[in-house]
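All remarks here apply to the structure that follows.
With one protein chain removed, the remaining protein chains of the complex are shown where they sit.
Coming up: chain A.
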Amino acid sequence: MIRQDFHQVDPKRRATLDHKKKQFAAPVYKQQDYPHRLNFYEVPPTAEITLEQFEQWAIDRLRILAEIEACSYRNKSPAETEAHITPLLQKYLPLSSNTSSSLGATDQRLKNERQKDHYSHFILRLAFSATEDLRRRFARAETMLFRFRFQKDDSRERRAFIESLNLDWEPVSDEERRELSEHLVNATPGLRRVDEESWYKVDWERVPELVERRSVFLYRGKAYVPGREQLSMIIAEFTARLERSLELTSRALPRLDEDDRLTPILNHLSKNFGSAESVYSEGEGFVDGAPITAQNIDQLSQHFPLCMRSLHMSLRKNNHLKHYGRLQYTLFLKGIGLSLEECILFWRQSFKGFTDDEFNSRYKYNIRHAYGDVGGDVNRRGRGYPPYSCQKILGDSNPGVGQTHGCPYRHFSVDNLIGLLQSTGVSDRELLRGVREDVEKTRYHIACNRVFEWTHKAEIKRVKEDGTWNQTDLDTIVHPNTYFKRSYLLKQVGRAPKKA
């Protein structure tokens, strides 16, 4: 006879056995189904997934979070962020509503999407609970993601989801609302008529900001909150719960009884968060079929963004680059698909004033290291460092005397920048004026993208017209390798219009 204890149901582990035998029994977990699109991530996942899934799902989610963070970092408006994030979400972390399938929530596709969303969230929790800083940023990015999805949600499903949360929100009956209408109007600023909104009664502790500003009606410990505050309350609740669980996770982390398979993955993930590096996945900048060899770099350099172009120009001019310049450029070349051998060849040929011995002893090792050919286990496993993103390049310290790395839009004086642009063939006065303005307002991305759009305006117009490229493909560039790839492909289209 199995005795059920109805009062204390472990949310995760089912008590299907006599409690005395429980510790010897294999745990039986509650099967998770996902009736709603949104998830408050209350219950951790328990089913088995493969290591590949573990890593891939986490990386996909991380990509989204990093993009979201980058958007807020760049002060993008909610509308801009939405335009930017929507296609990425569709690509990496789709999450469809129940109505999108004729089967509703039982559709396997929806289940898979929701499972991925659920699992990836919890994997990243593990990766980002270690330090206060990571926790805060993770909670912030996750909250923004949640808010974004919440707002996009179908209103009926959203209501069902809210009801499923058991938030202890009591709807105010029409009768009560009529009785209190005067108080409600007086207490709630910016409200004209009470019957415009649906009202909820919640414990006043949930809306401390409204209480402190004296802009909510209170009665016997309940706050009468209009429906439009619902979003902020849900979001606040989501953040509060997530922060609390992250705190708990961080305390449990040292006791994580784990073999050495997950920890490196988790460490790697958390290291990548924050720089937009994670946006860039290995091989993303590769262009299929492009002849990328040491010999072709000179010719390809017309497609390089200004930072790399300037590096290439000073390399050709001085037959040398300082360490950080080499690093930035090597990683970029790695990103466009230049192989290690070709890369070593490229540098050997470029450093004209050095003997083979000098080159091998001073520079070769660094190149191999950047490719992950040598170095510690972590470096080799990760195949070297990822190519620098714009954010990374912009964030690095100013280049010193004789150094050539960095972002010209950020690190060059405006006059030098304009000179450099003109030397690359950008001379349109209107455009240069725009660049000056952007740089003044520290909007370096915009300046760079402005130049890109001007230099490729004919091709962009064409691909837009024939519909071969959609808006995602022409999104704001935030990575030098994206710049190259897009530029190269556009010029190819220009050259072979019937590419189909």
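Following the convention adopted for this analysis, a contact is a pair of C-beta atoms (placed from the backbone, for glycine too) under 8 Å apart; a residue touches a chain by one contact, two chains touch by 3 or more; residues count from 1.
Here is the rule we go by: contacts and distances are computed from a predicted model.
Taking the options "E2 ubiquitin-conjugating enzyme", "DNA primase", "EF-hand domain-containing protein" or "ER membrane protein complex subunit 4" in turn, only "DNA primase" matches the UniProt protein name of the chain that is not displayed. The chain not shown here is touched by just one of A:Tyr34, A:Tyr92 or A:Trp204, and that residue is A:Trp204.
Only one of A:Val185, A:Ile235 or A:Leu474 touches the absent chain when the whole complex is considered: A:Val185. Checked against the full complex, the candidates A:Lys91, A:Arg213 or A:Lys457 give a single residue touching the omitted chain, namely A:Arg213. For chain A, the residues touching the absent chain in the complete assembly are 183, 185-187, 189, 204-205, 208-209, 211-215, 217-222.
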